[in-house]
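With one protein chain removed, the remaining protein chains of the complex are shown where they sit.
Moving on to chain A:
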Amino acid sequence: MAHTGRTVGRLGEGDWDGKVSEIKKKIKSILPGRSCDLLQDTSHLPPEHSDVVIVGGGVLGLSVAYWLKKLESRRGAIRVLVVERDHTYSQASTGLSVGGICQQFSLPENIQLSLFSASFLRNVNEYLAVVDAPPLDLRFNPSGYLLLASEKDAAAMESDVKVQRQEGAKVSLMSPDQLRNKFPWINTEGVALASYGMEDEGWFDPWCLLQGLRRKVQSLGVLFCQGEVTRFVSSSQRMLTTDDKAVVLKRIHEVHVKMDRSLEYQPVECAIVINAAGAWSAQIAALAGIGEGPPGTLQGTKLPVEPRKRYVYVWHCPQGPGLETPLVADTSGAYFRREGLGSNYLGGRSPTEQEEPDPANLEVDHDFFQDKVWPHLALRVPAFETLKVQSAWAGYYDYNTFDQNGVVGPHPLVVNMYFATGFSGHGLQQAPGVGRAVAEMVLKGRFQTIDLSPFLFTRFYLGEKIQENNII
C-alpha cells in the first residue's frame, strides 16, 4: 500500500527512520575525526605523554614553542604541550603591555635580543605565515624611543650609546638645543643629553603578536591545554662532585595538570619542562623544589622573580605633541607615548621601592597619577598641564628582584627545568630572541646565535649581578 511514510500510523515505519538516523550517528561517532561517544570524553585533558611541557602560554612560552618546532631536526620530531591557566589572558603581562620595543640598553646581550626581535617583527608575516590565514597587522609605530638624561647620568648614557652603536643599533645623541629644535613641545630644563633611536624602535600591538604566534604554533602541531600545574613528580640522584661533595640532582618525570574548577587532573609524562609562567614563575619553581634548602647554598637559592604591579594611564590632550612624538622616557622615570590619531596619550611611571603597590589584584590607583606621574609629565611637556585622564589599567611585571634582567637556561640541580622568565618589563620585546635561545639550549645543548650565558640561573647563587641601567 502506498503510504508517504510521514503519517504516524503504520507500525514500524516511523521507527525505521529513527533507527537509520541513530545508526548513522553511531557510525559517524566511530569514524576518526569525530568525538567518540562510546568512551569517556577526554578532549579537554592534555595528552599523557609529551616531550616538552611549557608552563605558561604568554608571548615567551609561545615563542619557545615556535622556535622548538622551527629548529627541530625532522618534522614532527618534538611533541610540545603548552599549559596555560587562563585562556582569556586576563592577567597575563603580554596582553596588558604597552608594547614598546627599543634597543637602548646597556648590556650587549639585551641589545642583540632587541635587534633580533625587531627583525622578527619586521618579517613577522614570513615567520608566522599560515596557509589560508590573513597576514598579521602588528600596527607597528616606528617612531622610536627618546631617553632623556640629567647631568649625572649623561656620561653613562654616552657610554651606553657607544655600546649600542657597536652592536648595530641606530641611535643618535642630541643636545638640549637640538632637542628643542626637533621637538619644540619639550621643556629641556634639567636635561643634559638625550638619546634618540632612529630605526627599529617603537611600539606595536602585543595582542596581535600573541594571536599570530598561537595560530602558527597550532598549525605546527603544538598542543594547548587550559589547566594549572599543581605538582611535579621527580626522581633524584645522588652524585659526587670532583671534590667529593654530595650533590642531589633532580629530574622531573611527570607534570600534574589540574583542570579549571574541578579536581580532575592529568599526569603528563615529560622530558623537559620550561618555566615561562611570567609573574608566577616563582610558584612553579617552588613546586619543583627550587629553593628548599639552607639559605646561602645552591639548593637554597630561590628564583627571585615576583609579580610587581604597574599602572598605565590613558589621557587626552588636544594641544599635545604631534604625530612625530617618540616614546619619551623622562629623567624622573615617567614615560608617555601617543596612541592613535586623536590626541590620546598613554604613559606611566615605575614606582620606587617604597611606593610599590600591593600585587594581590589589578586595581588601579588613580591618586598615583595625580601625585607621582602628572607633575613630572607637566614639567617635561608644558602642554600636559591641561589633560584629562580617560582610562587606566594595571598589569604585572615579572620582576627579577636580583638585577631586573631575565633568567634563561637550565637550573643546575633540577636538570630538566629551563627558565624563560623574569624580564621585568622588557619580556615582550625580547621574546623572539629568548625563545630561540631556549630552543637552541634544549635542542643543541648550548646557545648558538646570541650567547645568553650571563643570564643563567647560577648567577643568583654566585652573586654576579648583571645590572641594566635603562629600565623604564
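Heads up, the rule we're going with is that a residue touches a chain if its C-beta (ideal position, glycine included) is under 8 Å from a C-beta of that chain, and two chains touch if they have at least 3 such contacts; residues count from 1.
Here, contacts and distances are computed from a predicted model.
Colleague: Look at the options "1-aminocyclopropane-1-carboxylate synthase", "Distal membrane-arm assembly complex protein 2", "Monothiol glutaredoxin-S11" or "Trafficking protein particle complex subunit" and return the one that UniProt uses as the protein name of the missing chain.
Modeller: "Distal membrane-arm assembly complex protein 2"
Colleague: Give the residue, chosen from A:P47, A:G300 or A:G322, that touches the chain omitted from the document.
Modeller: Considering the complete complex, A:G322 is the one touching the chain left out.
Colleague: Which is it among A:D41, A:D132, A:D177 or A:D243 that touches the chain not included here?
Modeller: In the full complex, the listed residue that touches the missing chain is A:D132.
Colleague: Taking the full complex into account, find the residue in A:P108, A:P142, A:P176 or A:G291 that is in contact with the omitted chain.
Modeller: A:P142
Colleague: For chain A, enumerate the residues touching the unshown chain of the complex.
Modeller: Chain A touches the missing chain through residues 122, 126, 129, 131-132, 135, 139-144, 198-200, 202, 316-319, 322-324, 341-344, 386-388, 390.
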